[in-house]
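Presenting chain A:
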Amino acid sequence: MKMKMFFAGSGGQGTLAIGQMIAKAAMEEGKEVTWLPSYGPEMRGGTANCTVVVSDKPISCPLINEADVLVAMNLPSLVKFEPMVVPDGLIMINSSLVSIDTSRSDVKSVKVAANDIAAELGNEKAANMIMLGAILNETHVVEPDTIRKEIEHMFSGRKEKFLAMNMQAFEHYLSK
Partner candidate 1 sequence: MKTIFEPTKGMLPVDTSYCPGCSHGIAHRLIMEVLEERGDLGRTIGVVPIGCSINAHNFMNIDMCESTHGRAPAIATGIRRVHPDKVVFTYQGDGDLASIGAGEIVHAAHRGEKFTTFFINNAIYGMTGGQMAPTTLIGQRATTAVDGRTVEQAGLPLRVCEMLATIPGAVFVERVILNTPANVRKAKKVIEKAFDIQEARLGFTFIEFLSACPTNWGMSPEDALKWVASDMAEYYPVQNFRTPEGF
Partner candidate 2 sequence: MSKVLMKGNEAFGEAAIRAGCKCYFGYPITPQNEVPEYMSHELPKAGGAFVQAESELAAVNMAYGAAAAGGRVFISTSSPGLALMQEGLGFICSTEVPIVALNVSRGGPGVGGIQPGQADYFQATRGGYNGDVKIPVFAPSGIQECVDMIYESFDIAEKYRNPVLILADGMIGQMMEPVELPPQKEITPVDKISEKKPWAITGTDNHEGRNVVFSLRLVPDVLESHVEHMFEKYAEAEKELVRYSSMNLEDAEIVFVAFGTMSRLCAEAIEILEERGIKAGLIRPISLWPFPDKAFDEIGPKTKVVISTELSMGQMIQDVKAAVNGRFPVRLIHRTGGVVPSSLEIADRAIKHLEGLK
């Protein structure tokens, strides 16, 4: 098994964070993994992309020429990065912010109204958790339980008040 995933969005959407959560979960499950962000001078509102490679074998290169999975959290990300998806690959689209579908006819696209659903659950900031659940639902790249443990760890102590909502957001697509 080797899965090359590309996560793209704007700064502040938690795009890098869900890539990192998958990377960490993969590590916990004994898989090889690399996580590589794009980096630049923008702190907020700029582009925020990361590449995650998960494999059973050592990973030669953390940079990818093509992605098995593209997660497009906003419109520019879809337009810019859909060409890098392999034929029969998967594009996860945050349809709350992206009103169009992919122009590719040789890939599977899954629309996730991440911001809308998160807002309904009470906090739009959890849109990335909605997407994370949806990604696992489609790819099975890591076990949901591994992510659940991570979420419990992330939202402990002072942040515990956010735990229930984030967990609910993560579970939204998994329970479908």
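Assume a contact is a pair of C-beta atoms (placed from the backbone, for glycine too) under 8 Å apart; a residue touches a chain by one contact, two chains touch by 3 or more; residues count from 1.
Selection criteria: all candidates are chains of the complex that A comes from, given by their letters.
All of these numbers come straight from a predicted model, not from anything done at the bench.
Every option in 1 or 2 belongs to this complex, yet chain A touches just one of them, candidate 2. Touching candidate 2 in their complex are the following residues of chain A: 20, 23-24, 27, 32-37, 39-41, 60-63, 65.
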